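Okay, structure first, notes after.
Missing here: one protein chain of the complex. Every other protein chain is in place.
As written, the chains take the letters A, B and C, and residue 1 is the first residue of each chain.
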Amino acid sequence: MKILVQGDAFDLGAEVDAMRHGRTDIGAIASFVGLARDMNEGSGVAAMTLEHYPGMTENALGKVVDDACARWPLLDVTVIHRVGRLLPGDPIVLVAVASSHRGEAFAACEFIMDYLKTRAPFWKREETPEGARWVEARASDEDAAARWLAD
Amino acid sequence: MKILVQGDAFDLGAEVDAMRHGRTDIGAIASFVGLARDMNEGSGVAAMTLEHYPGMTENALGKVVDDACARWPLLDVTVIHRVGRLLPGDPIVLVAVASSHRGEAFAACEFIMDYLKTRAPFWKREETPEGARWVEARASDEDAAARWLAD
Amino acid sequence: MNTLRVLYFARLRERFGMAEETLEFSGATAADLVATLHARGGAWAEELGGSRTFRVAVNQDVVALDTPLPERAEVALFPPVTGG
Partner (left out) sequence: MNTLRVLYFARLRERFGMAEETLEFSGATAADLVATLHARGGAWAEELGGSRTFRVAVNQDVVALDTPLPERAEVALFPPVTGG
């Protein structure tokens, strides 16, 4: 398990290679990269700054990963979330999940993203032509996380 | 859209970087790598050979990708499937899907894998201590593909 | 007569001892072709006799057995796929 909060860019290929290196029991690696877009809520976005709560962030991400490991038989998980100023096109977050079979890897990867979005203390501030604004939380993200409760 | 059938290894990081290069409209890239395992159906697997039906394979993969694009607003899709002899730990298949939002990217990536497993003409032959054997199709793969019909 | 190119893959290729043949065919449907091949006996009868599952593709699309075979069709017989 690997959980990092960092300003630097990450390398998806290197992270996935590190997961599978020297192992022959992994059948599936599902991964996700979230990127900064040039549009949000109908406005152009020139840049964004990600603020977080050092200490709590790592704890919250660790709990989300622990929850995923309790639900599915996972072989490895990597979560990397960037903070600081990012430009459109820049990668923000990486989640990679290794498992024996694909169904578990997909489910756990999506579960971790859904809970990360609602539980990990990150906040986005966007620079738009109308000025800077804090991104408001979306009800759709709460819904995405809540659907795992019914399983 | 990029669909390849090849003997050579692929590079997940390079494929995902190629998808996002020069673009600022992608918010989510979900990807999947399937790997050769050292165990299947209770036997050790020393190596496997993947056979395919040249021509039909590319057509079948193209149809699966077209079906995914008809269901979700996707920005780009890459599918690479290897053929020939592979060892445990070797990557077999890569699917990467770019979209504006994560829900669509995850769903389409899993959909493509589920249909690839049941529609694309690849066959695995495993080398085990009991001799070589053709892998039998799994009912669970048919079930995984069938669940998309109910949506 | 219809001249068909018939391809075999995976277990069927191994059991029939050939990857491909050209066949002069007088029947109408994929089922007629399967009956013709089944009548060869041995591995053909075993694999195509109903106890093992196989698929038929005509011009690279998997079809039902009652599908008519077009002129000069490429027909392929193979086991259920196991890629990914």
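Some points to look at:
Just so we're on the same page, a residue touches a chain if its C-beta (ideal position, glycine included) is under 8 Å from a C-beta of that chain, and two chains touch if they have at least 3 such contacts.
This is a predicted model, so every value here is computed, not measured.
Although one chain is omitted from the display, it touches the following shown chains in the full assembly: A.
In the complete complex, the hidden chain is touched by one of A:12, A:26, A:45 or A:116, namely A:116. In the full complex, chain A touches the hidden chain at residues 34, 50-53, 55-56, 59-60, 81, 92-93, 113, 116-125, 134-138.
To be clear about the criterion, only the chains that are shown with their structure count from here on.
Shared contacts of chain A and chain C, meaning chains that touch the two of them, come down to B. Chain centres here are means of the Cα atoms, and by that rule the chain farthest away from chain C is A. Separating the centre of chain A from that of chain C, both taken as means of CA atoms, is a distance of 48 Å.
Taking the mean of the C-alpha atoms as each chain's centre, chain A and chain B sit 23 Å apart.
In chain B, the positions touching at least two other chains are 34, 113. Shared contact sites, meaning residues of chain C that touch two or more other chains, fall at 84.
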